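Below you will find the structure I want to go over with you.
Some chains have been omitted; the remaining ones sit where they do in the full complex.
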Amino acid sequence: MEKNIRIGIGALAGLLLLRNLYVILFNLPDEMDQGPIYRIFFYHLPAYFTAMCCYLAALAASVLYLTKRDLRYDAVAMAATEVGLAFAAVNLITGMIWGRVIWGIWWAWDARLTWALICWLVYFGYLMLRQAIDDPSERAKNSAVLSIFSFVSVAITYKAIEWWRTQHPGPVLSFRTGKQLIDPGMERMLYANFLALLLLAIVMVTVRLHQETLQRQIDGLRRRAHAL
Amino acid sequence: MIFLQVALKDLRSELRTKESLNASLSFAVVILLLFSFAFDPSGEAVAEFSGGLLWLVFAFAGALILNRSFARELPNDCLEVLLASPVSGAQLFLGKSIASFVLLLGIELLCLPIFGIFYNLTWTPRFLPLLGIFVLGTWGLTILGTLFSALTVNLSLRELMLPMLLYPMLIPALMAAMRLTTILLSGNDIGGDDLVWLRLLVGFDVVFTTLALALVETILVR
Amino acid sequence: MSAPVLAVEHVYKYFGDYPALRDVSFSLRGGECLALLGRNGAGKTTLLKILAGLSGAAQGHVKLFGDSPRHAAARRRIGLLGHGIGVYDELTAIENLTIFAQLYGVSKAVAREWLERTQLAHVADSPVREFSRGMRQRLAVARAFLHDPSLLILDEPFTALDDRAIALLQTLLAEAKAAGRTIIMSTHQLREAMELASHVALIERGKLVHFGPRTPEMLMDPGYVYRTFGAV
């Protein structure tokens, strides 16, 4: 049952991604200044939003773990963070490719880019801390605390654009600027791809959760073998 | 005021041998030396990255000191005894933060004239605002560092994990402190646009002190 | 009948999925001394840590003097003696005791007095680093008894001690017991523990399989508890 739901969402995400790809590649016109490369934008920004959603989910799960002390919340926090890191990496890498084409360099030390990197490192540190602790309860507790601290950097990354002047383009989405800066068709496409990536993220999180459950069962069996 | 007694205890053990004070101070000087090899310090640009240099040194020396904050309690299982005493987790944490803070601030104030000599900078005219920045920046560094020290105290990779976790999260405070210190060392006053940095620094201290005090008991009691 | 000093009710503790303690319940009153027996890895240390408030139970309750163990008032009345001695090597004996006196709100004179009782007055101003193992252990005892605790929690207190150090500790514990203090100690050195114990508990793979008064058979033949009540 659970497996079927997972497959269902996965199929939906896949179909949506394919459809979006088709529209992006063939239906949308090239951008005036940038030419075809701007299409990477439809992955660049949605990937970042998806990562944000994952981090937010990790925060919620961490707080829930600390209040309820149920290891399932810990597993959710872990899975969400891992998937979030993957999507943040997509944002970073697409951004770097884009930058290489538009600016001629892979990286510029401006606030937006740097904060995206810091955020990534902070959550990578979270995974490192998890690896370093053996006892599952201790690991869950300490990493939950770290996750709460880590979220501060997500908040700063989101705000970075307002606090520092950057080389990186400013906000374009109408809900942040209150104005219509880009073509409504493009903005719709952004949301459509965001939905697709979000669905994909959900599937990935559930797969990780499933793996985690199996791992715990294996560990439990091994502990029992030790007691023999 | 029981946390003051914890702080006093820590300071007393630390100052008893003076080892750690001497070691951190000479470590700081050694890094200054290394930097002077890596980057040409004779150029005109020194004042422009003086704040950055100084705070890098503080961050490196700080990580070494903060690493010992809770680790100091391990050898004879003192941490367990302290946790079983009437001292609450938050008091213990506050006491340890204060001790590291005093220690680190002391080292920083000793580094400042040395730095001035090596890099040919004048710091005396704006000493008081500089001290203010040092206090704010160091508090941010110690509060977060002490928390992570508690978080990593039982890890075998402690020395590696602490800076790895600490530095990225510390960046806002470090950036602000670097920027403000550079301004002051270049002979300017803080004002106008730069107040953003000051606000960032204060905000950082307030947010993380609150979070840390709220969460530390959870970390310490397993 | 007096209220129990220590009440443990249906305590569970998990390390991950592994149940280190399962449904442990018992209670102790003033003047009682419990010897907590169990094989390596049975869960003795885990239980004692929960009692001392160093670790939280997953389910169930622990009440010390009617309070939770994380309550400062309760902790003020606990004396803890674990594997480590719990004093600082770089400080002197008297400095160590003074620190703990302050934390417990006890006067400094009491610290000096305990140094005398543990025959350490002549080395009060030497750093603990220079102490021999026996002296360190005596200082640890002074530290644990300093604030006149009503409940003593001892984890393998006799380990690696010589006959004389054991005798000293036994005397102090007997005095405490006579003064109405409650004692709970884990140990593998059954002979040393049985003389003192008024009660004996056996823990096996996290389950409390026996709890009851110490009987004369146990005193004669320490293996008796394991053979009679142990399942494995």
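As written, the chains take the letters A, B and C, and residue 1 is the first residue of each chain.
Definition applied: a residue touches a chain if its C-beta (ideal position, glycine included) is under 8 Å from a C-beta of that chain, and two chains touch if they have at least 3 such contacts.
Here the structure is a predicted model, which is why all the values come from computation and not from measurement.
*Asks:* Tally up each chain type across the whole complex and write it as a label-plus-number formula.
*Replies:* Stoichiometry for the full complex in this file: A x1, B x2, C x2.
Quick note on the criterion: only the chains that are shown with their structure count from here on.
*Asks:* From the Cα centroids, identify the chain that ends up most central relative to all protein Cα atoms.
*Replies:* If we average C-alpha coordinates per chain, B lands closest to the whole-structure average.
*Asks:* Between subunit A and subunit C, tell me the centre distance in angstrom, where each centre is the average of that chain's C-alpha atoms.
*Replies:* 50
*Asks:* As a quick test, compute the distance in whole Å between the mean CA positions of subunit B and subunit C.
*Replies:* Roughly 38 Å separates the two chain centres.
*Asks:* With chain centres taken as the means of their Cα atoms, state the distance from subunit A to subunit B in Å.
*Replies:* Result: the chain centres lie 32 Å from each other.
*Asks:* Of all the residues in subunit B, which ones touch at least 2 other chains?
*Replies:* 222
*Asks:* Check each residue of subunit A and list the ones that touch at least two other chains.
*Replies:* Expected reply: 137.
*Asks:* Tell me, which parts of subunit B touch subunit C in their complex?
*Replies:* Per the stated touch rule, the residues are 2, 5-6, 9, 12-13, 16-17, 75-78, 80-88, 221-222.
*Asks:* Would you tell me which residues of subunit C are touching subunit B in their complex?
*Replies:* Residue positions touching the partner: 49, 52-56, 70, 72-73, 75-76, 78, 80, 82-91, 95, 99-100, 102-105, 127, 143, 153.
*Asks:* Touching subunit A in the complex: which residues of subunit B?
*Replies:* 144, 147, 151-152, 154-157, 161, 164-165, 168-169, 171-172, 196, 200, 207-208, 211, 215, 218-219, 222
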